[in-house]
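With one protein chain held back, the other chains of the complex are shown just where they sit.
Then we have chain A:
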Amino acid sequence: MEKDLDKVVEEIMATSNVSGCLFADHQGLCLAAKGTAHVDSAGIIVAISEQACKLQPNLKPPTVSLESDQKICLIQRHGTITGAIFKLKT
């Protein structure tokens, strides 16, 4: 059932500098997680994207980039699905 999603996850993980990725539904429940992404962070990732959407509700959901010294976390919402990609800084 989740073969297609698994394929997307594999593709993302094969990209250079990607250390983890996570997908969650609109209820903040984890659909898939791989690498450094932790299942428990699904709810918080969805909450962050929800809050960002409130900034300009008429436009399509923004991409949120959280940056630390060594890593970047990109959060993007598409319909009811929210995806997060954890990347190493180059």
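Simple rule for what comes next: contacts are C-beta pairs under 8 Å (C-beta built on N, C-alpha and C of every residue); 3 or more make two chains touch, one makes a residue touch a chain; residues count from 1.
In this text, contacts and distances are computed from a predicted model.
Per the UniProt record, the absent chain's protein name among "Roadblock/LAMTOR2 domain-containing protein", "phosphatidylinositol N-acetylglucosaminyltransferase", "Methyltransferase-like protein 5" or "Large ribosomal subunit protein mL40" is "Roadblock/LAMTOR2 domain-containing protein".
Of the options A:Val9, A:Cys30 or A:Cys73, the residue whose C-beta touches the omitted chain is A:Cys30.
The missing chain lies against chain A, touching residues 24, 26-30, 40-44, 46-47, 50.
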